[in-house]
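Please find one structure pasted underneath; my questions will follow.
Yeah, one chain of the complex is gone here, protein chain that is, but the others are all in their spots.
Chain lettering (A and B) follows the sequence in which the chains are written, and residue indices restart at 1 in each chain.
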Amino acid sequence: MHPTHEKATKVISYLEDVILQTVCRILIPFIQVYGLYVIAHGHHSPGGGFQGGVILGASFILLCVAYDINEAKRRMTEKVDTVFCSLGLIIYSGIGLICLVLGGSYLNYSRLGQVLPVNPVDARSIGILGIEIGVGITVMAVMISIFLDLASRGEHEEGLE
Amino acid sequence: MKLLALFAVCATGVLLIYGTVDMPDWGDPHSPASVHVSPRYIEKAMEETAVGNIVTSVLADYRGYDTLGETVVIFTAAMACILLMRRRRK
Partner (left out) sequence: MMIGFYAMIGKRNLVKKLVGMNIFQTAIILYFISTGAKRGATIPIVDHGQGGAMHAVNAAYYVNPLPHVLMLTAIVVMVSTFGVALALIIMVYRRYKTLEEDEILELRK
């Protein structure tokens, strides 16, 4: 289509920067652990499912920015990403359906105290933790999916610098 | 064209500021937003759900159905982006 454009992109597909790549390689596991910390501490400090999911998605976007987008797509392919989108919603409605099957109304977590060895008040706390995990997984997968769709279609077919 | 836009924005701004004259004072603990159902949430959240963060317990337990709809909204946004962007290469 555009021969000069193709020639320009054949020379260099992405910009390698040693400092950026080394720092990102060290930082990304810490960012992911922090994201899991924010999800798990939604009970005692500000945070919860949405916030932790966005932090986990941002760690993957940092990987895409520092390295080539094809190499980042090898870590999380688009099929696995779409499965994760649905998995979080399945966890959320699954917990609601379990509460329905056990005799209460939909999303009434105190009925979970009949299968788990806790009293009904603590069963609500466990139900809240379960659905926050589901929301966190879905939000992370959606952030990655929207970023991959917007960054790799259109003009750039090979690299993201 | 830009003058028309500027005039419309200023008119809307004046109308909005005129609308806030009637609202209760800032920081009033007896404003209608903080009186009806939110004291019940604040007082009963710890003993009914054993979760200290009131925002999480309201979002995930008292209003859990809205959060389910919320998650479906962001899932639908991802599906819309997938349908728009991914084409089969012929």
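What to note about this one:
As a working rule, a residue touches a chain if its C-beta (ideal position, glycine included) is under 8 Å from a C-beta of that chain, and two chains touch if they have at least 3 such contacts.
Keep in mind that what you see is a predicted model, and the values were worked out from it rather than measured.
In the complete complex, the hidden chain is touched by one of A:D81, A:E132 or A:D149, namely A:D149. Residues of chain A that touch the chain left out of view are 44-46, 50, 139, 146, 149-150, 153-154.
By the touch definition given at the top, chain B reaches the unshown chain through residues 1-2, 5-6, 8-10, 12-13, 16, 23, 26-29, 31, 33-34, 37-39, 41-43, 45-47, 50, 52-55, 58-59, 63, 66-67, 70, 73-74, 76-78, 80-81, 84-85.
Keep in mind that, in the parts below, only the chains that are shown with their structure count from here on.
With centres taken as mean Cα positions, chain B sits 23 Å from chain A. Residues 42-49, 82, 85-86, 88-89, 92-93, 96, 106-107, 109, 121-122, 124-125, 127-128, 131-132, 134-135, 138-139, 141-142, 145-146, 149-150, 153 of chain A are the ones touching chain B in the complex. Residues 47-53, 55-57, 59-61, 64-65, 67-68, 71-72, 74-75, 77-78, 81-82, 84-86 of chain B are the ones that touch chain A when the two sit in their complex.
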